[in-house]
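Of the protein chains in this complex, all but one are displayed in their positions.
Here is chain A:
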């Protein structure tokens, strides 16, 4: 005995109807939605292959875009995600077709594609994050994170009890290795100035080789790498791997004497492992993106055009060392004074932190 299709459909609809009995709320008064639908300025962002929920630079960049829209209701923001670099061209082209006034390409690999689209559309303002462009209507947003990582390395060298610290990366790309270079330099500086002999595992500045888990997602891989370093005597871990870096924090939480230093954001706030974190080497993507969107808006409304490049440094607050939070008492006043002095030297240029991956200056 077959049931007629529409009977089945009827049953389905009544099931939906029953579920909808819960839907007896009151209707709201008619009003527009809160996404600046009538805005005159459209700012668009194309992500790299990590996607927008990468807990790293795509996510921070998008947060900056949204913050700009929050601040100025005449700005609307739009997002296009790429799953590989072969998606960059169509995505950038689509933002042009959508009538975007300001287009941000996130990731150094997209710079060439941004340049090509920008050259063809000289009336639109573009920006490239973590890349450097010489095209007139492309604004380069870069970060000299070697500077904040240098301070983090110095702190690590002062805090280690075993005399061994370790770093490891997600994938060997410049935005990652620049942190590792700076970290290594900071340790070297501490060894020279204070006569210590702190060893760094996981990264060799000279050879530019080190330990990479070849993923930004797999926290389990990060944990096993961290465990290996711990058995080799490391008591401070510096993972530069986005979400995979969480593996280092779980490893630290399982070993009483092991602590860690986070990157990109203040890990005390962005992760659940604040108690394990001495500090973080921050990269101010959110602020930089927000400021550049607002500047592009001003430029479109008669203000000065945004050209050239922005390099986040300790001097302009684009990169920084996060507060010590729970470890505030553990870090001696002497170390804190030295850090302040080093920060000042970096700002006034008497101390230069070199990295092969440092942003090209304008």
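We take it that a contact is a pair of C-beta atoms (placed from the backbone, for glycine too) under 8 Å apart; a residue touches a chain by one contact, two chains touch by 3 or more; residues count from 1.
Quick note on the criterion: contacts and distances are computed from a predicted model.
A chain of this complex does not appear here, and its UniProt-recorded name among "Multisubunit sodium/proton antiporter, MrpD subunit", "Phenol 2-monooxygenase", "ABC transporter permease" or "Molybdopterin synthase sulfur carrier subunit" is "ABC transporter permease". Contact with the chain not shown here comes from a single listed residue; of A:219, A:295 or A:357, that residue is A:357. Checked against the full complex, the candidates A:173, A:220, A:315 or A:331 give a single residue touching the omitted chain, namely A:173.
Take chain A: the residues that touch the chain left off the picture are 1-5, 8, 20, 23-28, 33, 49, 78-81, 83-87, 89-91, 93-94, 97, 108-109, 112, 171-174, 177, 214, 356-357.
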